[in-house]
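For this view, one protein chain was removed and the others were kept in their places.
Showing subunit A:
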């Protein structure tokens, strides 16, 4: 019974179909600072990267010439057209829309929920839905559910419009970094005609929103680098960059990577300013403080604001309550702790729930399942469980099992009690066996039946900071349960048990008596019909406490998303080679199928360009280091490669490498932010490669090679888009291995599933 219960609750969020579990958790980083080192910078002058500090030799900034605007309009138009085409198809829930659409509905209905991501993305989705007339009534139960009359196009359209900005931003970034229209056009072409970018932008997902803010942050950073210090545009870009950073982090924790990128760039920048002896220390301090304000304080403030809005919006009890502490729950309308009234002091004979004080600690829980063979004694499991459940109920008993009459006796500090599990009538029990995970602690089990047990079932109640004889206040007292026989203290380790324990949290008895929240509990529900109910006004938690608590819960949730052993998992090395995509909708021949897969031609060009880039940079660097001075033109090229290209490479690394050390479940779409950087790098690399065609051929022929290369590239990408576009815009009919299919002959890798 309990098994199904817990299981179904826990798995409600993860439908067993093709829906993946959830989300990204960023982690520490390889710090690869590939910006031009200050020495070489000073040596070679600041032509491509005007120094932010040195106002004296500030070169005249080439204003982007007029041919730029029409190009930009074309790029924007194409981008919008490719993203918005067939936006309402398929008219059913696709893949993770089931999560994010549902969460959008929660905002519209103002019910509290729990998610592993920060709230901004979902709030924006909800806002877009609200503005376009979606009323929050569609349940988003599972992928494949028909939307019918519900207004879903607004949410999709919003994501698609944000997604359309990606090629535009990329265009502008590359333009700034390389000062070359061609490079910018190559990048924009790659991104506009990448089926992966199109597909991921077209649905109600966090990724287009996240990538929008990432690219906005990078663009403002690059623009900021080009401005004369302390002018209005300088401040403007600084502030924009700060806002974009806060928003990126507010959508997903992956935003941390772009913060790291901007941070490293800023450190490099400040280091250069510090080395500029024409600036006084006062100027340096001004530069420093401006960046602190714009890139640390402002984003922090915005980030907090996002959460404040989130908490204000969600004021009704909902599915996420159990993850949070009792005080947190008391502010949610409809929760059983909202304006609660219950007997004030803990009494014998009461039915109670006991919640661990560690943040996201869970309720003391037991169920009809034994510890498996080899894990301590084979007795009933006792765990901590994050959801509200009738298996969390315990009865407070006297050691001698007397049923008392008259008014119930109250429990006092120092009393010896028994805790009987209401459902299974077993006593909370501990003994000198190793706990299942924390081997230094003792195992806690359910033992005995109908109240008869042994002396290992006795626990001493201790109110933290109390004296002998003090009463135990419900909700407000911090209580410890000391095991009478061994002297250990009831403890929640926070580690998830394996499958046999339904991935609930381990409960142990710790011989280390240090007072920590892990060993402190509070009494949350308290039912005793023979005592009068008193309305309790709880200490309302302050905003920072709520914030901290929700972050810890989110981080736990993220690291709890472990890959299942028998599933085929996506590995980071799969991604750049476009090894395997994700099914967004449909499996078999009759269904409308959408498959998230990058345009293989684009992705493989990106991959090749990465290698090419490294070779070109190595060659150029060695030549310069060796003191062989080539023509001015080549020096400029190598500066672009090392400066702008280095920044983009760093961005790619920061958004890709950390996934290798992440223990959580990974999915193909985690690569998309990195893919944006990789495409921009491709633009820069290929442009410079083609422009150096004259190293290979003599004058007129090299020009032909240059132009020809550009044309070939353009048409290859266009043609491959023509081939693969059904992946994004949907297809029905036979699968790719049959001749009648739209994708016949295009299944170039066995691992692609279309």
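As a working rule, a contact is a pair of C-beta atoms (placed from the backbone, for glycine too) under 8 Å apart; a residue touches a chain by one contact, two chains touch by 3 or more; residues count from 1.
Here is the rule we use: contacts and distances are computed from a predicted model.
One subunit of the complex is not drawn; among "DNA replication complex GINS protein PSF1", "phenylalanine--tRNA ligase", "Protein O-mannosyl-transferase 1" or "Ribosome production factor 1", its UniProt record names it "Protein O-mannosyl-transferase 1". Here the missing chain is touched by one residue of A:127, A:274 or A:607, and it is A:274. Only one of A:333, A:608 or A:622 touches the chain withheld from this view, namely A:622. Considering the whole complex, the residue from A:580, A:692, A:710 or A:732 that touches the absent chain is A:580.
By the touch definition given at the top, subunit A reaches the unshown chain through residues 27-28, 271, 274-275, 277, 281, 437-440, 566, 568, 579-580, 587, 622, 625-627, 661, 663, 750-751, 753.
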